[in-house]
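For this view, one protein chain was removed and the others were kept in their places.
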Amino acid sequence: MKLLKTLMTGAALVVGLGGMAQAEDKTKVGFVYVGPVGDFGWSYEHNEGRKAVEEAFGDKVETMFVESVPEGADSERVMTQMALDGADLIFTTSFGYMDPTINVAKKFPNVKFEHATGYKQADNVSIYSARFYEGRSVIGHIAGHMTKSNTIGYIASFPIPEVIRGINAAYIAAKKVNPDVKLKIVWAYTWFDPAKEADAATALIEQGADIIMQHTDSPAAMTIAEEKGMYAFGQASDMKQFGPTARLSSIIDDWAPYYIARTQAVMDGTWESTSTWDGIKEGMVGIGDFSNDIPADVQASATALKEALISGATHSFTGPVNKQDGSSWLASGETADDGTLAGMNFYVEGIEGEVPN
Amino acid sequence: MDISIVSLLATLIVAATPILLAATGELIVEKSGVLNLGVEGMMIIGAICGFIAAVNTDSPLIGFIVAALAGAALSLLFAVLTQYLLANQVASGLALTLFGLGLSALLGHGYSGIKPPSSPKMEWFGMAELPVVGPIFFNHDMMVYFSIFLVLVVWLFLKFTRGGLILRAVGENHEAAHALGYKVIRIRILAIMFGGACAGMGGAYLSLVRVPQWTEGMTAGAGWIALAIVVFASWKPWRLILGAYLFGGVTILQLNLQANGFDMPVSYLSMAPYLVTIVVLVIMSADRRRASLNAPASLGKIFHASS
Partner (left out) sequence: MIRLEPRTDPSQTMIILTPILAVLATMVVGGILFVTLGKNPFEAIRMIFWDPLFGEHAFYYRGQILVKAAPLIMIALGLSFGFRAGIWNIGAEGQFIMGAVIGGATGLALYPLDSFIVFPLMVVMGALGGFLWAMIPAFLKIRFNANEILVSLMLVYVAFNFLIGMVTGPLRNPDGFNFPESRSFQDFPAAHNPELWAGTGIHLGVLTTLGFIILAYIMITRHIFGFNVRLAGQAPRAAKFAGVSPNKMIAICLGLSGALAGMAGLFEVTGPAGKLTTTFPLGYGFTAIIVAFLGRLHPIGILLAGLLMAVTYVGGDIIQSQLSLPKASIQVFQGMLLFFLLAVDVLVNFRLRISKRISK
């Protein structure tokens, strides 16, 4: 096996060197998407980031992308393809691309890779993610004020730390302004399935929720909320056209600043492997415009919360907060550290139901 | 645990309508002796074509009509392959599904994220206001009622008209029907196109009413469920309604249980509709006498008039 690895690295170096020999003026940037760019959610926003890179650099850059790439061998092939075609920088935009990214990065040490939401780094692999939970705090704050039935419906995808963080952050913020608020959670076990998301939204509304939050990718829930005269928040993209009256605000993924910065770094030769976890402050997480239905004082306090998160005066997870089983987690004034957040697998006190496992 | 039975039943009916429409069409196709596995492809073509038409004309009704025409047109490909070119029906149906899925995604490329015109709910002269029965039975959009009406028409057609009798004859024994002078191929093609039209409307219901949105692959297996429901119903029209509502019901129930905090392992709950379908399939088929009386004897067999 070791001999094989050596042979492979040797072969890769030859290819890599060969690639370098054809140095072009344009910087080639590749993007690998896990879903369709038309999903108006996750992949859509990454593609918007790509377009921003094109706009920012014009002729100096050439981008390419492949959508709906399944995780596993197919993603490895697509990444290898892009590297063989001369890509200098490749963004792999799904957790499931982690091992493939590392594998391909080994074979092409001169190509830079940026892996979203992962945790494995290498000399030529950076990782990046967004502190979406900060956005959840803001919309949770608004939801707590706006709900009349005191029930917020949450459409969750998979019980991974990112989703649980979002649920907890939203709940903590909502409860702070509305101690009677309850969260009803439905696990869709999919990132993108409009029919299922629509059904989940309907079920939640039938069970009394008058505000819908989602951690899934399609605008179906917003459409249902609009139809039934309820409120909802846009996810990843603003989703205003789906819920002209239903949309209160939204969490917007804005990858453009980061993508432009990283491309610039490659062009300047200053690129290094980094681990980035940016939030509202750095512009990676955007909060959508507030709907006119939100009273002025709530808009003001929500904006204040947003500013506080940016300045660092407030942290989404500030004690005193207990875990769901009653054990204490954060003491008064204590904030959660990144490590706990990264591996979060418990609900905070007050949320009913169990984390599925 | 307070699950609102009323809204559960109302949502269930909406969830079941697309598969009911598709299954009704497939029932006619199978009664004529043809097994069309391409229901999924026809449904999704109907979904996108109906969506495009509705968005461009701002009329859901035109959307449904166009969807029916599109489904019928696609099924014509299948009809030509299996009836004129004598291709294997299983393979042709699968090819239709694959082609339909791909073509719909291509056509729909600019249509993601657009909201279609909404379909108005009917009121039935205020009967929708009645407690309990009102929301369950009287407050749906027109396609729900149309789907039930279609079942009625199909039942009448098969049971009481000469055309229905000929169709059944062709399905039972195409050699004999041919000997009697009936144009087997023509009848089958008409049946296939009817099936395509119904599947197209079922798909359009998904993209125009139920979700309502267009997304690639949005049928998510509904076409296969429709096929199962035809067998579940032992090829009897009224049982289609039972099958569709049962299936839709289990799917919706699972979500409602979750929303109520009922801590059941979600993925096992999601299996339930399919397992239930298998159980019922088995029960239906186990009664050999009854089953053989209902399954068209020539189902799946290739017909070629070698004269």
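By letter and in written order, the chains are A and B; residue numbering begins at 1 in each of them.
The rule is short, and it goes like this: a residue touches a chain if its C-beta (ideal position, glycine included) is under 8 Å from a C-beta of that chain, and two chains touch if they have at least 3 such contacts.
This is a predicted model, so every value here is computed, not measured.
S.K.: Touch as defined at the start, partner being the missing chain; which of B:Ala87, B:Met122, B:Met142 or B:Leu242 qualifies?
M.R.: B:Ala87
S.K.: Among A:Glu54, A:Asp99 or A:Glu282, which one touches the chain that has been omitted from the display?
M.R.: Checking each option in A:Glu54, A:Asp99 or A:Glu282, the one touching the absent chain turns out to be A:Asp99.
S.K.: For the chain left out of this view, which of A:Phe65, A:Phe91 or A:Phe113 touches it?
M.R.: A:Phe65
S.K.: Extract the touching residues of chain B with respect to the undisplayed chain.
M.R.: So the residues of chain B touching the unseen chain are 37, 77, 81, 84-88, 90-92, 94-96, 98-106, 109, 216, 221, 224, 227-228, 231, 265, 267-268, 270-271, 274-275, 277-278, 281-282, 285-286, 288, 291, 304, 306.
S.K.: Residues of chain A in contact with the chain that isn't shown?
M.R.: 1, 4, 7-8, 11, 30, 36, 64-74, 76-78, 80-82, 84-85, 95-96, 99-100, 119, 158-161, 164, 189, 342-345, 356-357
Note that in this section only the chains that are shown with their structure count from here on.
S.K.: How far is the middle of chain A from the middle of chain B, if each middle is the mean of its Cα atoms, in Å?
M.R.: 37
S.K.: Enumerate the contact residues on chain A facing chain B in the complex.
M.R.: Residues 36, 38-40, 44, 153, 184-187, 189, 192-196, 198-200, 202-204, 206-207, 209, 218-220, 223, 227, 241-242, 352-354, 356 of chain A touch chain B in their complex.
S.K.: Spell out the residues on chain B that touch chain A in their complex, using ranges where they run on.
M.R.: By the definition above, chain B touches chain A via 3-4, 7-8, 11, 15, 109, 112-115, 118, 206, 210-213, 215-216, 218, 220, 251-252, 255-256, 258-261, 263, 265-267, 270.
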